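Following: one structure in C-alpha cells, then a few remarks.
Of the protein chains in this complex, all but one are displayed in their positions.
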C-alpha cells in the first residue's frame, strides 16, 4: 500500500495539467496547484500516506458528509421529509430542480440540501454550539483534537456567498428553513472552512468503514446509506462519472479534497487543489481511478480470492 | 438462501398493496399483480428460486443492460461520445435535459440513451440480424436457447410508442441516430419484448458477476462499469432511493422485473408486475430491500468476516 | 364614458366570484375583496371615475413602470445590457430562466428584472434619496403631491421577502446588482408600497399617453417602448391572455391594481383586490375586457371612423 501511494503521488507530481483552482472563494484562489497528498486509514488500524499528506486544506463540501451524519443523529429519518435522496443531474448550486420540486432539495450533498442538513443540526442551538458539536463529531471520528475551523476562510466565504444566500432564502420561501438565513449561512460557511490534512481526513472517514475496530458513530444501516448517497450524489453532476471510473463512494470539496470509502476496508483521503470542470479535484480524481484499478477495491467487482491485487 | 427466498415470496404474497400495472402498453395492462417470483444464481453455480419464478414476463427496460453490453462490444468506449454516464434526475422519457444537452442523452438507461445504444448495436445490420445477435448474447449469458421475443408485445409497443418516436426524432435532429427512426424504434421495441422467467433472467445476469465460473462475455473493467451505471442510473428518478434502500446495482423494467447484481456473489432476478410511482416493481423493490438487509449484500457495507449473514 | 364606468362598477359589484387576496404579504391579506374602483384620465384632460376610485391601495408591481422610466432616465438604453425585453412565459418570481440566462432577467416587469431597475435608479444614492426621486416622478406625473409610501406595508414586505432576497442574491452572484442586496430589497419594497387611489393612478399614467397635453416625462420613443413592454410582459405568464382579451398595454400589481394605457387616448386605472390564478386582479381584468369591448380601444383594431364606439 505504501508503495502504491508513493507511486500515485509521483505520477500526480509529474502530471502537467493540474486543473484550476476555484476562484470564487478569495482565500482559496491563491493556492498552489502543485500540491498533492493522499492517505489511507485501513480497517485493521494502519495509516499510510504519501505526498503533501500533512498539509491542512479547507474540506469545503466534504463537510457535508459530517453534517448529514450529525443531522441524522439529531432527527433521524425525519430529515427525508425536507430533502431528497436522488442525484440532481445538475451543478452544485442549481436552483432549477428546487423550483420544480417546491423547495425540497434533491439530496443533502448539493448546496441547497446541505443547507437543510445544517439547519437541522443547528436546530435551536446557537451557531457556536452547533459548530462545537460538529467539531466534536469530526475530532472523535478522527481521534484528533487538533482539527479546527479556519475563521479567515469562513468569513471570506460569507462575504461572497450570494449563491448560497439565494438558495437559503429560496428554501425559506418554502418554509424549509427553520433558523434564520443569516444563522444558517454563517454556520454552513464555518462548517465548510474546517481544515484538515489528508491524514486527518482519512482518519475522520473511518466511521463510514464497516469494520470492527472503526469508531461506531452511526448505526450499521445509516453508515451504508450515507455511503449509498456518496456513491449516487457525492460529486454533483460528475457523480455518475466518478462511480464509473472509481467505483467507490466519495465526496469531493471545492478545496480539492475527496473522501473515499472502501466499505469494509479503508477510508481514503486525497487532496490536490486544481479542479476539473465538474468542480472536483482533477489530480485527486485521477489518483483515485488509479488507486481503484490497482487495488481492485471497486464495489462493483470485488476481487476474486487468490488474485494478487487487493488490501 | 432457499429458506430466505421462500420467506420473501410469502411476504410478497401477503402484502395487500401490490402496486399498479403500467397501462400504456396494452399487452401489459391486463396482467395479474398477484404474481411474484424471485431467483438467485450464485457465483458457485447454484440456482435458487421461489414463487412464480418460472412464469415468463416481458423484461422491457432490463433489456437496456444487454443492449449496452452489446453496443460496447460493437464500438467500445466510443459510445460515450453519443451518450452520457450521469443520472438524469428526471423520469425515463423526459426531453428536458436532452434539449439542454444538445441531443446527448444523460445515460444509456433512460429511453433516449437506450435508443442510442440500440442504434449502436443495430449499426448497418438489419433489425432482424441485430435482434438475432441480441438473443444470441442473452441466450449465451443465460445458457438457455429457449429465450425468445414476444412478437405480440413488440407490435403493441410500436403502435403506442409516440414518446419513443418523439425521442428518436429528437436525437435524429441532432444527428445522434444513424439508422432510420423506424428501424431503431422497431428494434428497440422488440428488444424490450424479450421474455424471460426469473430463473432465466438470474442466469442471464451472471455475466455481470465478478466470479471465476461466470460467463465471460465482457471484460472485467466493462463489467464493473456496467454495474456502476446500474447503481447510479438503473431506476430512473428512483435510482438514488434504490441505492439507499438496497445498496446493489440493479435495472428495472416496466414489466415488473428487476435484475440485481451482487458483484462477486450472485445475479438476482425478481418480478412482480405492480409498479410503484417511479415505474419500478413495488413488491420487487421491497423484496430486494429485505433480501439486502438479510444477506448483508449491500456493496456499501460488506459483512464482517465471521458474521452469520452472507452467501 | 361616465355611464360606461358606472355600468362596469355595478357589474363588478354584482359579480359573485371576486378572486382571492394575495396572502403572502400580511398587510394585504386582510383586505375586503368587495371593493372595486375605476378611473380614466383622457388625452383632452378630463378625469372620469366610478366605484371605490378614491380608496388608496398598494400599487405593488404597477410601480415597476415608474421604476423603469426612472432607470431609463438614469442610464438610458444601457439598461438593456442588464435586463432583457422578452416575455418570460413563467411566473413573476421564477428563477428558471435566470439560471439559463446567466443572471440577466427576461424583462423589467418580472421581479428579478424590476430589482435590476431599482438597482439602476438607486445607483449610488441612499435608498431615501432614491425613493424621494421616485415619489417626485410619480407626483409630477399625477400632478398630486399627496402620493406617499405606506411604511407599514413596506416593512411587512421586507419581513417576508425571502423570494425577492433569493432573486437579488442570485443577481448579485452574477454581478448584476451594484448596490447591496439589503439596500435594493429595502428600496424595492418601499417602491411597491406606494399608495394611490384609482384617480391618482390614472392621472400618474398619463405620461405614457401620446397626446399633446400630457406630462412629457419621457421621450416619444421611450414612451412607445414602455407601452410595448407593458403589452408583452405586463402580466407575467398571463400577458398573452391580457393582450388577447383587452388589447391594450397594461401593468398589474398583486395589490389588485392595473394601469392600462390607450396610447393616444387615455390612462386607465382599475382596482379590485381579489386576484385570478395569474396573480392579476380578477374583477379588474374582467372590467378592462368589457371596457375594451365597449370603447373599441384595442390597439389591434382601431375603430372605423364613423362607428359609434370610441373615445
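All chains are identified by letter, namely A, B and C, in their written order; residue positions are counted from 1 within each chain.
Going forward, a contact is a pair of C-beta atoms (placed from the backbone, for glycine too) under 8 Å apart; a residue touches a chain by one contact, two chains touch by 3 or more.
These numbers come from a predicted model, not from an experiment.
Enquirer: Quick one: which shown chains sit in contact with the chain that's not drawn?
Expert: B, C
Enquirer: For a quick check of understanding: of B:181, B:228 or B:248, which residue touches the chain that isn't displayed?
Expert: Checking the options B:181, B:228 or B:248, the one contacting the hidden chain is B:181.
Enquirer: Return the single residue from C:18, C:64, C:82 or C:106 that touches the missing chain.
Expert: Within the whole complex, the residue contacting the unshown chain is C:106.
Enquirer: Any idea which of B:167, B:233 or B:299 touches the chain not displayed?
Expert: Only one listed residue reaches the unshown chain, and that is B:167.
Enquirer: Provide the residue numbers of chain C that touch the chain removed from this figure.
Expert: 84-90, 97, 106-107, 210-212, 220, 223-225, 227-229, 231-233, 237-241, 243-244, 247, 249, 263-264, 298-304
Enquirer: Take the complete complex as the reference. Which residues in chain B touch the chain that isn't displayed?
Expert: 94-96, 98-99, 162-163, 165-170, 172-173, 181
Rule of thumb we're sticking to: only the chains that are shown with their structure count from here on.
Enquirer: So, comparing C-alpha centroids, which chain is the farthest one from chain C?
Expert: B
Enquirer: Between chain A and chain B, what is the separation of their C-alpha centroids in Å?
Expert: 31
Enquirer: Calculate how many whole Å lie between the centre of chain A and the centre of chain C, each centre taken as the average of the chain's C-alpha atoms.
Expert: The separation of the two C-alpha centroids amounts to 47 Å.
Enquirer: Hey, how far is the Cα centre of chain B from the one of chain C, in Å?
Expert: Chain centres of chain B and chain C, defined by C-alpha means, are spaced 55 Å apart.
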